[in-house]
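Let's turn to subunit A:
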Amino acid sequence: MNQPLIEFDRLSVEIHTKAGIVRAAQDVSFSISAGQTVALVGESGCGKSISALSLMGLLPSAARVASGEIRYQGAPLTGQPRETLRRLRGNDLAMIFQEPMSALNPVLTIGEQIVEPLIKHQRLRPKAAWVKAVALLDKVGLARPDKIAESYPHELSGGMLQRAMIAMSMSCQPKLLIADEPTTALDVTISAQILDLLQTLQKSEQMALLLITHDLGVVAQMADFVVVMYAGRVVESGPVRAIFKHPQHPYTQGLLAARPVPGARLARLPSIRGQVPNPMNLPEYCSFAERCDQAQAQCRQGQPEYVSLGAMHQSACFVVQKREFA
Partner candidate 1 sequence: MPLSMRLAIKLFIRVLVCSLSVVCCVHAETIRAPDPSQIPAEAKARKNTLIATIAAPQGVFNPYLISNGWDENVTAAIFGNLVGLDRQGKPVSDQAESWTISPDGLVYTFKLAKNLKFSDGSPLTASDVAFTLTFLYDPAYDGETDISLAHIKGGDAYKKGAATSISGIVVINPQTIQITVTEPGATTLTRLGGPILSKAYYGKNYQKGKLESLRALSNKPIGSGPYVYENFVPGQEVRFKANPYYFKGKPAIENFIYRITTDATRLQLFQTGGTDIESFPVNSDNIEQLKEMGFANIHVYPSSDFSLIDFNHKKPYLKDARVRQALIYGLDRKKLVDLIYQGNGSVANLPIAPLSWAYNPSGVNTFLFDPAKARALLDQAGFKPGKDGVREKNGQRLSLTLLATKSQFNDALIPIAKESYKAIGVELNAEISDFNALLAKRKAGSFDLATYRTSGLSDPHDGVKDFRTNENKFGYGNPKVDDLITKGNETSNITQRKEIYHQLYQVLANDPPCIFLAYRNILSASNSRVTNYQPNIYLGLTGILPELRLTGAK
Partner candidate 2 sequence: MLAADITGRKFTAMRAFVLRRVLAAIPLLLGASLLIFLVFAFTPGDFIDGNINLTAQRAAELKALYGLDQPWWLRYLHWLEKLLHGDLGFSMQYQIPVTELLGQYVFNSFLLASVSMVLYWGIALLTGVLAAVQPYSLFDRLLTLAVFAAMSFPVFFLCLLLIKWAAVDLGWLPVGGMLATGSDTRGWAYVHEVAIHMVLPVITLVMLQAGGLTRYFRASMFEALAMDFVRTARAKGLKERTVIFKHALRNALLPMIALAGFELPALFSGAIITEKLFNWPGVGHVHIDTLAARDYPVLMAFTLFLAALTILGNLMADIVYACVDPRIRLR
């Protein structure tokens, strides 16, 4: 049987604020197979991080899953007792974050932070856990790992810290690693190294990787499958080649066009006009319609359905719909 590792099934997340309800994610559906790399792409605030956090069961207290569910190996994750989720976290599902500097506790040494999941989930004795932690640090390519383990976060550089974060997340050989913009805060050269490391580890450990990013270069390099989100919705998803070669949704097209291509000297990069709509009051129709050059009357009348565009490739757009079924 070919059951996906993770399935997002029409997941909707709402955040309750004093000013009103923010619909942070709506009807998000996609799946991740074992060992696969899925890239989640979109602007800040489009709902990628919220989706990932709801997978981890780490939604902020004001947010809640309004409908839909996430399944892990076929079993629903959403609605499970917190304790069940907690046991999965760090063990089967691991996550690394954008700012390694702030994601590590400043008052604990690196080693102390790595041994925690080892002791918690793998029931290692503290000494054994420490040995393993040093080994993990070695594995992520840090020189003098024993010294690093005794250091505090502020004594290390951003790249080193992100490696340490990766070591920490890898400690229990997770089945899925979520990397939330893992290189955004790093220098270009360092970020390339980190991505390499992630790729190597993913291969050797045979784990799935959910890569959240807005960097299409990274996507092209790493991903097997791409999910594009806009204003809380998945607008297009498909295998990486299909998305890059044949982007269907005007938003995806816009994104790709706005990407500088080496060698192509344009006077000005094309950009998407207009602004992201206020998440507090999203329109009851396609939320990209106001910025879309191809928008038609229909686009302002309702939410587009998904259109299947071949193997695993689908998009939610009236324009595409029309074109396909024309």
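Keep in mind that, in the parts below, a contact is a pair of C-beta atoms (placed from the backbone, for glycine too) under 8 Å apart; a residue touches a chain by one contact, two chains touch by 3 or more; residues count from 1.
Selection criteria: all candidates are chains of the complex that A comes from, given by their letters.
Only a predicted model underlies this, so the values are computations on that prediction, with no experimental measurement involved.
Participant: By the touch definition at the top, subunit A has one partner among 1 or 2 in this complex. Which number?
Facilitator: The answer is candidate 2.
Participant: Would you tell me which residues of subunit A are touching candidate 2 in their complex?
Facilitator: For this pair, the touching residues of subunit A are 56, 58, 61, 82, 86-91, 94-95, 97, 99, 102-109, 113, 116-117, 120-121, 144, 147, 150-152, 154-156, 165, 168-169.
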